[in-house]
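Here the complex is missing one protein chain, while the rest keep their positions.
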Amino acid sequence: MEEDMEKKIIKGRSYLRRFLRRFRRNYLGIFGAIIVFSLIFMAVSASTLFPYPKPRLEMRYTPPFKDWSVPLGTDNLGRDMLALIFYGARTSLKVGLGSIVLLFLFGVLIGSLAGYFGKWVDEILMRFTDIMLTIPTLFLIIVFLSMFEVRGTNVIIFAIGVTGWPGLARITRSQFLSLKKTPYVEAVQVMGGSSLRIMFRHILPNALPPIIVVLTFQMAGAILTEAGLSFLGLGDPTLISWGKIITQGRVSVATAWWESTFPGIAILFAVLGFNLLGDAIRDSFEVEKVG
Amino acid sequence: MSYLLKVSQLKKYFPVKKYVFGLIPKKKGDIKAVDNVSFEIKPGECFGLVGETGSGKTTTARCIVLLEKPDSGKIEFEGQNILSMSRKDLKKVKRNIQMIFQDPYTSLNPRIPIGKSIGEPLELHTDMSSQEIRSEVVTMLKEVGLSPLHYYRYPAEFSGGQRQRISIARALILKPKLIVADEPVSSLDVSIKAKILNLMKLLQTKYNLSYLIISHEMSVIRFISHRIGVMYLGKIMEIADKRSLFENPMHPYTKGLISSIPLPDPERKMKTAPLKGTLPSPINPPSGCRFRTRCEYAKEICEKEVPQLIEVEDGHYVACHLLQCS
Partner (left out) sequence: MDEEEKEVLFDIRNLKVYYYTLDGVVKAVDDVSLKIYKGETLSLVGESGCGKSTLSLSLCRLVQRPGKIVGGEILYKGSEDILKYDEKQIQQFRGSKVAIVFQDPTSSLNPVFRIGDQIVEAITIHQALKGKEAWKKSYEALSLVKIPSPEDMAHSYPHQYSAGMRQRAMIALALSCNPDLVIADEPTSNLDVTIQAQILLLLKELKEKLGTSILLVTHDLGVTAQLADRVAVMYAGKIVEIGPVEDFYKKPLHPYSKALLGAIPPPHKDVDMLQEIKGEVSSLVNPPEGCRFHPRCEHAMDICTKKDPELIDVGNGRKVACFLYKEGVMK
């Protein structure tokens, strides 16, 4: 009897399972997840499915759904649009993921320190954040990019990461401010738990839902920013990116609509997918209420 | 006489700021939440603090568990002042002072299984392995009337009464000497309240615990405490044994408080309200005796002098000019 109980307690319901149970009910979230997973699939399988899209001038401006070897048509250089979009997903995902990792590090660290310690720490960090908020981000990124000879994706990621964190820091700070006064945090203080333990074991997991939402918005924003920068000609010149394809197609919109339309749709879906997924994760993360 | 906890001349003011042009902070005054409070708790004793909202009883408790930093005064635990202690010594003391919070719905981290929450104090203060911690937690779960099967459940899956049991288990797991409980049963239903109060009383005798219980409910305090302090606007008005406080209350405020309790007996109906008016503002409390604005016996001296807490009978302390003259 006793032993049975001991065994049973090891098998508890894990948090992940509870999370998945709630997530399954969220159809929009599942839709978002499908988009995000297909993006990942596109990025991973690009080079296996398609050899590098070489220009084939004899096939320039093939309209979509005509020649099934190039289902989405070709661009002004005769490159397969479908392959271009697969390769573009790679750039977008890399920029998106890379920049949110940086954003998370900067934003959450600064926000949590300011919110938890308060007083002068808060004052200094938040005034710095305010200053960052007053600088137009795109302007700062452009200045930043123009400082470098070679504008690789890493530079773009870094530029977005360094300039995009203030919003996240503010959210994190406000979460920490309200959560540090909750009884369960005070209980750990009374127990003698260290500040690090309180901040990252007790406050951060409870502060995550709104942070996740902001992060997915930022992810979508990063993809858009990269597309915008490439559109302006500030992207990585050696890589294929959705923004860059749109720029190329811009001149021939009237005759070859597909060249800028398909990458546009790709951007739309990528942004939508991340936003839906973020919302769903936030909702499934909420603590179940009883009564 | 050795005391487990001795609080002397404890003071905690909260500054109230006014903003000039909405920008420049200017001090407007102080909320005198705790003003020169002294009392002591013996080992194995349950000390109850009663008072209305704003009497400073919760702030006093929060100062003792160091959630607030007192402005002045001493809090001695086993003879050492915990306000002037090194970090290392403090950790040893913290092990021996645990707290139970009022709201069982917010005092447990909703994202951590309750078994882990209960075991956390052991993680912090001992070098037990996770296996040992778990078996200790399982024993404690049984002790407070829960099942080991509950170990991996999350707080949301429990009712209010069960959560309060979890909080008690967490406070008890280190076998502390003092447990500070801030309104431990005031958000619970009648039948659950009875169970939790019985449990707390049982555990006290079993582990020879000392309690500091904060409550606004006189009947709860009467049931569980050995000695009781009555607070009003940041000051202690009367301290006495349970029996002598309830059977022979001396301070007019204590008398009013006791006769304000609605008795569960339709044949003993209240005729007039025992106390008139409401609590004055703690920013500008009345001069002299703070209770004088609601006291029917108030005299001239009450306005001028602050009455001191004086031992009127054996172990019965009262702060009132009426009793000190005679």
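The first chain written gets the first letter, and so on, giving A and B; residue counts start at 1 in each chain.
Here is the rule we go by: a residue touches a chain if its C-beta (ideal position, glycine included) is under 8 Å from a C-beta of that chain, and two chains touch if they have at least 3 such contacts.
Only a predicted model underlies this, so the values are computations on that prediction, with no experimental measurement involved.
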item	value
Partners of the unshown chain among those that are drawn	B
Residue among B:77, B:105, B:154 or B:223 touching the omitted chain	B:223
Per the touch definition above, residue among B:198, B:287 or B:308 touching the missing chain	B:198
Residues of subunit B in contact with the chain not shown	52-53, 159, 161, 189-195, 197-198, 201, 216-220, 222-223, 242-243, 256-267, 269-270, 272-276, 278-279
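Keep in mind that, in the parts below, only the chains that are shown with their structure count from here on.
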item	value
Chain centre separation in whole Å, for subunit B relative to subunit A (CA means)	48
Complex contact set, residues of subunit B against subunit A	65-67, 90-91, 94-95, 97-99, 101-103, 106-113, 115, 120-121, 124-125, 134, 138, 147-149, 151-154, 156-159, 167, 170
Touching residues on subunit A, where the partner in the complex is subunit B	5-6, 8-13, 15, 18, 182-193, 197, 202, 205-206, 287-290
